[in-house]
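Removed from the display is one protein chain of the complex; every other protein chain stays in position.
And now, chain A:
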Amino acid sequence: MLRTRSPDFERSKCIHMAKINSIEELCNVKAKALEAQKNQKITILVCGGTGCKSANSDLIVKNLEEELASENLADRVAVLMTGCFGFCEKGPIVKILPDNTFYTEVKPEDAKEIIQGHIVNGEKVERLLYKDQNTGESIPDSKHMNFYKKQMRIALRNCGYIDPAVIEQYIREDGYQALAKCLTTMEAKDVIQIMKDSGLRGRGGAGFPTGLKWEIASRYDADVKYVVCNADEGDPGAFMDRSILEGDPHSVVEAMAICGYAINATKGRVYIRAEYPLAITRLENAIKSAREYGLLGDNILGTDFSFDIEITFGAGAFVCGEETALLHSMEGSRGEPTTKPPFPAESGFFGKPTNVNNVETYANVAQIILKGADWYRSIGTEKSAGTKVFALAGKINNVGLIEVPMGITLREVIFDIGGGIKDGKKFKAVQTGGPSGGCLTEKDLDTPIDFDNLIAKGSMMGSGGMIVMDEESCMPAVAKFYLEFTKEESCGKCTPCRVGTTRLLELLTLICDGKGEMKHFDELRNLSQVIKDTALCGLGQTAPNPVLSTLDAFYDEYVAHVVDKKCPAGVCRKLLSYKIDVNKCKGCTLCARTCPNNAIEGKVKETHVIKDELCIKCGACMEKCKFGAISKG
């Protein structure tokens, strides 16, 4: 069931296994790790995120190592498998330090050329360098790539830079210094104050101020209190939590311990999707090595603070992202939400005071403690401080994971960083916030992105998924797609969500099948409002957002489906019809032979005709026709 990946375990050998009992000893480990880094003249970083691993990056590492060994360079050059670089579109990525050379779409068999060319002869492998999409010029240094220029990495600071399986590399990058600072120089209330002053808001979707959440949780006393990390990333198209856990698991472990200190909790739990085997392995490994170093467990860093973390597996239910549902699932029950109050801070996991934050939220904490609230506040906008990680996907050139300061515009994200729309097509909409969010259009492109602006535009930040759509996407069909998702994922506990999403989906299906009527638009709007007002949890309350936002922004497209019985984007099958152009058809019979339903008639060298009543609209004929004689509309 859950896979274990042995290469990660092999690489996790600690240099020094004795417990770290003081801040001085922590600094000694750091100094040793820095020294080790200095001795390696060259470091080759290979992306080991899920995307690049699927494209064989394990084998790239193996080949590079073998090639280095045969050149007797193994002691001078280190090969590391890191977390995600973010530039998934061009994966697998190989980056060479110190000169930051960025190789894209590397194949295992390219290892020899990289070692021979770049390392031995000092000549960059031109063919593998990233090419600027506008100028076509090679850009050897990733700092100059448009994809990275506007990014600012805080939560992803170590992703694609350190080997997540080696705790010393995290310590080298100031890892666990924030925890040491809290334990030795700060009182719990000071930690909470810094978090409050920093303006950090929950990155899981709702944007609740993190410091305030911690403060409330700190007020309740009990024999056991819990710190929970929500790693149940269920939003389709968002993969930042997975990437953080794969690329820098210690940042989450450290932050959970800091939170434990701040709210006086001794137990931590990570609730993670069972579908993320690699993230699970790396997190388990991180917890294990932190325990070996005494950075988790009893009397951390020689103080009287004790804290440990366990992992709980989810089993695939979107609603478990909602914190009360998540807690019920952790208790081994159906993940159904309950009304708040009581909030988890008062009565959470098995009725004990519990603080729940999301992975990305935790990933920011250590940096805020080390660099201060003012530093964090200086980034982003007034009400949404800091950065946000977005997963760019869909019909965009540079699919990947990016971290940008709040307040950046959608235009900058989609066109500068994302490189614009695929195949030179026209931008139509971007869906933010996944199934809970809405579609934003051309007119919203210059809106600065932050929590409040997105809500004002009828969408939301959500966990940070950003799906870009072009002119070939049909908006009623997109709304239908999201409702299929929410209907399926509705837990069924409250009627507005269970019945309401089903009814919304039925109406949208009628519209997409050409059976819609104008009165259905009012029904969609009214029903949406009722669901928003009355559903029990966030899933139901936000489920109508994709319907309402597309209905407002693309009203004409909905009308075309209902009145003209046409799908302008050519997506809704039941509204399509295929035609053969008499002037272009040569009578080659290929289309007739291709048609799976024998719906095309015609003799050799005579114009062919599609019989509408038999046509199943599969489009096979259009794909096969060599003369471009078949069109759909």
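FYI, a residue touches a chain if its C-beta (ideal position, glycine included) is under 8 Å from a C-beta of that chain, and two chains touch if they have at least 3 such contacts; residues count from 1.
By our rule, contacts and distances are computed from a predicted model.
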"2-oxoglutarate ferredoxin oxidoreductase subunit gamma", "Peptide/nickel transport system permease protein", "NADP-reducing hydrogenase subunit HndA" or "histidine kinase" - which is the UniProt name of the missing chain: "NADP-reducing hydrogenase subunit HndA"
Listed residues A:Ile114, A:Met330 or A:Val356, member touching the removed chain: A:Met330
Full-complex contact with the absent chain, from A:Met469, A:Leu483 or A:Leu551: A:Met469
Identified contact with the non-displayed chain, of A:Ala33, A:Ala317 or A:Ala345: A:Ala317
Full-complex contact with the absent chain, from A:Tyr276, A:Tyr362 or A:Tyr376: A:Tyr276
Residue among A:Gly207, A:Pro249, A:Gly348 or A:Gly394 that touches the chain left out of view: A:Gly394
Given A:Asn230, A:Gln431 or A:Asn453, the one touching the chain that is not displayed: A:Gln431
Interface with the undisplayed chain - residues on chain A: 1-3, 50-51, 54-55, 88-89, 91, 233-239, 242-243, 274-277, 312-318, 329-335, 350, 391, 393-395, 399-400, 431, 434, 465, 467, 469, 473, 478, 481-482, 485, 491
